[in-house]
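Below is one structure, written out as structure tokens, with a few remarks after it.
Omission of a single protein chain aside, the complex is shown with its protein chains in their original locations.
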Amino acid sequence: MPNEDPLILIIEDTEVIYELLKYKLKKSGYRFEHRANGREGLEAVTEINPDLILLDVMLPGMNGFEVLRQIRENPATKTKKVIMLTSKNREEDIMKGHDLGADRYIEKPFKPNVLMLRIEEVLGE
Amino acid sequence: MDISIYLLLAISVVLFSLTSLLFFSVIIIRFRHRRWTKKVKQYKKDLLPPVLEYLEEGGDISNLEKYFHNDKSEYYAFVKIVTNLLSQLEGPDADRLQELLYLDPIFDHYYKLLNSRNDIDRVKACIYFSHVRLVNYKVIKKLEEFLNSSNMMLVFSAATALMGSEDVKIRAEALNSVAKMKGISDMALLELFHKFHSGEDDQLESEGEVLKEVISNPSITPENRALLILGVAERGYYNMVEFLLDKLKKPIEIWDNPDVLHALIKAQGEFYNVSSVDTIRQYLTHEHPKVVIAAIEELSDYGSEKDLTTYHTLLTHADNEVRQAAVFALINNDQNESQILSGVPDDLKEEIRNIILKFKTEKNDQ
Partner (left out) sequence: MNEIRAILQEFVNFMEPTSWLFIGYFLFVNLTYILLVIISFFYIRQQQNYYQVFNLKGLFNSDLYRPVSILSPAYNEQVNIIASVEALLQLHFSDFEVIVINDGSTDNTLQLLIDHFELYEIDTPSDLPIDHKPIKKVYRSPIYSELKVVDKVNGRKADALNAGINVSRKDLVCSIDADSILEPDVLVKLLKAFMEEEGVVAVGGIVRIANGCKIEDNIVKKVDLPKSYLGKIQTVEYLRSFLFGRVGWDYLDSLLIISGAFGVFDKKAVTEVGGYLHDTVGEDMELVVRLHRHFKEKGEKYSVRFLPEPVCWTEVPESWSVLGKQRNRWQRGLADTMWRHKKMLLNPKYGRLGMLAMPYFFFIEMLGPVIEIFGFVYFLIVLFLAGFNSSFVLLFLTVSVFLGMVLSITSVLCEELSFRRYPTLGNIAYLTLYAFLENIGYRQIHTWWRFKGLIDYLKGDKEWGKMVRLGIGNSQTQKQKNKIIDRIKPAGYWFVVFGTGLLVLLLVVHVLIDHSLIPDIFSIISSKTGF
């Protein structure tokens, strides 16, 4: 039953990163969709109804924090699981991601295996 | 009519040839460029999966060599993929990626560039070697040679590459030669200083030891020395605290400079070194405003009651910025407006009041 594999939405605009993520997710048996633009990513959240969203902060179209805020404001997507993934490593941003209700916050540069663990963790919650 | 005709003719010929040159080059350059980007794109597409495969599964890196056909654009594409990934990853995956850069065909290509006579090629090689862990003796030797070049760009990029060495002495030498350069910007030096730290915390101590030598080098300008001292404090080389405090206690020769003294005082503050308080207090009466300001700023954080009177006296200091710092120190020590203003001569009252207001708004702003 492949359809029961968790569906993960990647919202990320750095090519090597999403290629790496796609590879990793495929290996681990997840299904995934990818958007490289904040606004399109937000649209995809309602459209494809993913189980988990991997969200970058610096995105064209709409900032990752803004995407997260709108996900949380919409009753339909309010409970979506979100892992923020960003190169900004300022404490302030981690706080902001936390305040807006991100389930996890992964800083770049990151360890891919740690990210996979977090994904499993969050999906298990 | 003759000369004008000749001029017209000459200019028309120039115009015509420039236009044809333009069209000619447009077509050729674009064609070549398109072919190059297409090739690079294809290589990236071909090379990325085996790289990811290698990262996931491990295995022998020489398996990847079969993807190369002695083509510059392949090397370019490969290095691009690996360095892009490197900038985003850390941990064991990053280490393994670095190994990839040591693939024979890639290494040979850049080693050749490193040994070329052309500075531009050399710089390209330096940039490549700045991504790998430097272990090759010949490469290090060559890079060290470049440190004596008169081309600032080459010196800087060679120094950057040398920061990849495990040997702290080599890194210190590279830092030293850049810090000595005339006209190097504070930002460039700072950038290099941050690369100087290997990332391994167990190296902090040996790094601190060699940094003492770098900072004491008389051929470094006072500004650069000051910057390095600030960097040392920010990075947290705690084994340098006493060394720096000694210099502050007995500032002779190269240490007796307002910029350097300013940095030394600031550094003690950054280290939260309480035992420096008495030494710093002596600088409240230093002749140079910059030094006095640093002393006020650091003391206000952990000074004692008896400094309050000194701050009050400094409210009438000739330098405007010293007055500001004194006001700030008093506010920081919970003095209210009327306490601060008591004893201030009338002609200064208005100014002091404005400074108080300024700090209050700034505080609220944060």
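Quick notes on this structure:
Chains here go by letter, A and B, matching the order in which they are written, and residues are numbered from 1 within each.
The definition used in the following text is that a contact is a pair of C-beta atoms (placed from the backbone, for glycine too) under 8 Å apart; a residue touches a chain by one contact, two chains touch by 3 or more.
Since the structure is predicted, the reported quantities are computational estimates derived from the model, not experimental observations.
Note on the undisplayed chain: of the listed residues B:188, B:204 or B:308, the one touching it is B:188. Residues touching the missing chain, restricted to chain B, are 1-5, 7-8, 11-12, 14-15, 18-19, 21-23, 25-27, 29-30, 33, 120, 123, 127, 153, 156-157, 160, 183-188, 190-195, 227, 230-231, 234, 354-355, 357-358, 360-362, 364-365 (touch as defined at the top).
The chain not shown here touches chain A at positions 39, 58-63, 65-66, 69, 88, 90, 92, 96.
Going forward, only the chains that are shown with their structure count from here on.
Centre-to-centre separation of chain A and chain B, using mean CA positions: 33 Å. On the side of chain B, the complex with chain A involves touching residues 48-49, 52, 55-56, 81, 84-85, 87-94. Residues 14-17, 19-20, 23-24, 27, 87, 108-114 of chain A are the ones touching chain B in the complex.
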